[in-house]
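A single protein chain has been removed from this complex, and every other one stays in its place.
Letters are used for the chains, namely A, B and C, taken in the order the chains are written, and counting of residues starts over at 1 for each.
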Amino acid sequence: MTLRIGVIGVGRIGRMHAGYIARQTPRAELSAVSDVSAAAAEEVGAMYGVPALGPDEVIAASDAVAICTSTDTHVDYIIDAAEAGKAIFCEKPISLDLAQVDRVAAVLERRDVPFMVGFNRRFDPGHRAVREAVASGRIGEVRMARVTSRDPSPPPVEYVRVSGGIWVDMMIHDFDMAAYVVGSPVVQVWAQGANLIDPAIGEAGDVDVAVAVLTHANGAITTSAISREAPYGYDQRVEVLGSLGMAVSDNVRLSSSEVYLADETHRPVLPNFFIERYETAYRDQWRYFTDYVLDGGPSPVSLAEGRAPVVVAAAAAESARTGRPVAI
Amino acid sequence: MTLRIGVIGVGRIGRMHAGYIARQTPRAELSAVSDVSAAAAEEVGAMYGVPALGPDEVIAASDAVAICTSTDTHVDYIIDAAEAGKAIFCEKPISLDLAQVDRVAAVLERRDVPFMVGFNRRFDPGHRAVREAVASGRIGEVRMARVTSRDPSPPPVEYVRVSGGIWVDMMIHDFDMAAYVVGSPVVQVWAQGANLIDPAIGEAGDVDVAVAVLTHANGAITTSAISREAPYGYDQRVEVLGSLGMAVSDNVRLSSSEVYLADETHRPVLPNFFIERYETAYRDQWRYFTDYVLDGGPSPVSLAEGRAPVVVAAAAAESARTGRPVAI
Amino acid sequence: MTLRIGVIGVGRIGRMHAGYIARQTPRAELSAVSDVSAAAAEEVGAMYGVPALGPDEVIAASDAVAICTSTDTHVDYIIDAAEAGKAIFCEKPISLDLAQVDRVAAVLERRDVPFMVGFNRRFDPGHRAVREAVASGRIGEVRMARVTSRDPSPPPVEYVRVSGGIWVDMMIHDFDMAAYVVGSPVVQVWAQGANLIDPAIGEAGDVDVAVAVLTHANGAITTSAISREAPYGYDQRVEVLGSLGMAVSDNVRLSSSEVYLADETHRPVLPNFFIERYETAYRDQWRYFTDYVLDGGPSPVSLAEGRAPVVVAAAAAESARTGRPVAI
Partner (left out) sequence: MTLRIGVIGVGRIGRMHAGYIARQTPRAELSAVSDVSAAAAEEVGAMYGVPALGPDEVIAASDAVAICTSTDTHVDYIIDAAEAGKAIFCEKPISLDLAQVDRVAAVLERRDVPFMVGFNRRFDPGHRAVREAVASGRIGEVRMARVTSRDPSPPPVEYVRVSGGIWVDMMIHDFDMAAYVVGSPVVQVWAQGANLIDPAIGEAGDVDVAVAVLTHANGAITTSAISREAPYGYDQRVEVLGSLGMAVSDNVRLSSSEVYLADETHRPVLPNFFIERYETAYRDQWRYFTDYVLDGGPSPVSLAEGRAPVVVAAAAAESARTGRPVAI
């Protein structure tokens, strides 16, 4: 059986998902697309030979829907799809408003449809190897972890203004990654930010570098340090220290070439951004989703797992304001 | 304009090419497929929604054809396509018979259609970086080079029997790579082989490890050492030493993770085989071909470049027999 | 001219220093040694052919003294040597008692003798390369840094009881390293510890894993995460992110060998402990000290630089108690 997946919202990220669904997910096919811009929907539909429809029609025409619209519209589409009994993939974050997330929870309790949140980094082979080293017991009991995220360059300040702030817009990935690789939820956070890169970001009320110290339920401590700018590319690293060893997922390079000259040797920088860096993760994410919907089993990223980092992000924002640790 | 490419021969490699053409080559589309097995052609055609036709019909229905049939049939299809005025991509090697290659040359002289040989490794980002370090003058005048190829495991002896021997079947890639990265043709070869892996390969009259020392027209010396077996994966490395420095293309890993334990640290092995290892190269090869056909310019791998390693392979086989260097 | 250096205190670390002075410091020679254990002093003296004397006699017999006794005796020996007009090298930390450090400052103001604190890690070639990348402006304005220290295994709990606690005993190195590589003093610290390795350490009132977030005068933020145990060896890393790039000093390995097998590839672990890991740093430290005393210039590690991390350590301990950031 082939899973017919419709995509609601075909901006940059939705368009990318449509391509992976249409072309690189063996057990799935793209069924239809929708967008607030009819032109965008027509263009993507034409690209893959599927109809451009309204969102309700996409839901009706599909076994599963990928919700890739702006964050504030996620919940309504989730509920529509759930009520229609369709499987749901929702881009992260579900919502910045926890009450809205809980509305989704209530609906999903009633309408038991498959549901997965798009935390793409969980599907990166390197990060998965770290998780596997923990889950298998190979590195023993987890004591410390570290998650590093640095974007190549800061977003436009217009984006920053509507982003919800660095904690929920950017560090949410690190909060999710910490819980994922440590295998234990975050129960306390302390955070500190600074505006060191672009003064306009500070004027917009946000910070552009940030650190957080997370305490997990099992006692382990994770440090996360992020930056809106890293001139050498998109820096993505994960590391876990356990009682028997350490597991590391290091950066990837544009190629594994090196040039040796008289003064130094030279290696390629990192991929410029997430679409290149997480190409395999984005592709595999759809295979995990499809297998989950068709074969059953636990969600690769459940609603509870999608909700948790939103809570941590809010706590981190509070901690950054007050200078004190905040319990979750 | 979109280049309509038909594929003649959809065995393992042709099927892979069809997928890249259909799904990951922005300026191209798959037009039709053909195979001696009608069932195989039907299956691949259905997969991409294109007709399964006879080879002549594929040529007629396409702007360009990819010839992916068994080696001994390449030349006839090339000539058919050339006479029809179509652009041609031919899997390596063009032919094991140099007289046949020259037949192609004669036809192409008359019918000036775009022609490219499928030496996929030239399109690997790491190997290209080595070539670029040489071509740009960054590492100075080339003095020595090294090409390493090791397959994960030996092919079935039935394949070995019809392969033409290790020199033309396997080391042909290294001969091409040497000429490519050094930027100078091979003018002499000395070679030695041994049967150290599978006695059945020896009984079939072939060797399973082999070395060659190549002298280039510019005086540089390349060493190549290959093996039909490498338990840790598909080992593919290139290195050039120049008067100003060295350029290296090292192996890639399944991921850039590492697990540190009390006795040793552990990294993932290499991809198991060429389809995984050269995924980017295979994909990009079609972009280079398409740009070449649509925009003009020199062939990414010309007939002369495709012919040269066949000549070197024959000379290497002779050297391995006689123990003496053989001039090209 | 050769600098005649006497060593007061020839326990493990003093004995090591004596060896480097005697045998691997071109412009210095060992003049005499002293220890509370006469037998130890005799043994080390015999090893290098120098007399075993009382501390006052060592000071009298030398151009410079290395004070390697237990921390609580440092200050008295420093003052004795300063009053005698001798150059002084003092093992870190100068004292756990800031009033005592200030007593030293007062004496040194009056008796202007060369004075250097033994923060050995500053002399590691990798860490120096990071510092140099910052100092030269190569990576631009510093925004974030990271210092990682993990000992192979925890010390005996008897040691922990008299160590002054993890902040001043272990993390003091990281506080110094942060100020060194960032090139800006620490003005605020937030810290958190946990007892995850050995319950006996917790019973002794200490923690065995710890993190600190340091804010520097220039606005940069450093995260430090340390552990009393790392099964794979002595983990020592430093990293600085600037506006133009990142500089990293990564771990060293027992050798740069690797074994590739069918399931994984295997590399050697890290050196087991500081004497091996910082061999070059310990050796070079004496060359820096000797050049400084003989040639003049600023101290490689001044009293103020030696005092600063003691202050940060006290603030970190307070922060760990209260959960709030502490200003320096």
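The rule is simple: contacts are C-beta pairs under 8 Å (C-beta built on N, C-alpha and C of every residue); 3 or more make two chains touch, one makes a residue touch a chain.
Computed from a prediction, not measured in an experiment: that's the story for all the values here.
Per the touch definition above, the residue from C:A106, C:L261, C:I275 or C:A304 contacting the chain not shown is C:L261. Annotation: of B:V10, B:I94, B:M246 or B:A314, B:M246 touches the absent chain (contact as defined above). Residue in contact with the omitted chain (choice from C:A40, C:L53, C:L108 or C:I139): C:I139.
Where subunit A meets the omitted chain, the residues involved are 231-233, 258, 260-270. Interface with the hidden chain, as seen from subunit C, comprises residues 23-24, 49, 124-130, 133, 138-139, 244-252, 254-262, 268. On the side of subunit B, the interface with the absent chain consists of residues 141, 143-144, 146, 150, 190, 192, 194, 196-197, 209, 211, 213, 215, 219-221, 223, 225, 227, 229-232, 235, 241, 243-246, 323-325, using the contact rule stated above.
The criterion applied here is as follows: only the chains that are shown with their structure count from here on.
If each chain is reduced to the average of its C-alpha atoms, the one that sits nearest the average of all protein C-alpha atoms is A. Note on chain placement: the centre of subunit A and the centre of subunit C lie 41 Å apart, centres being C-alpha means.
Annotation for subunit A: residues 244-246 touch two or more other chains.
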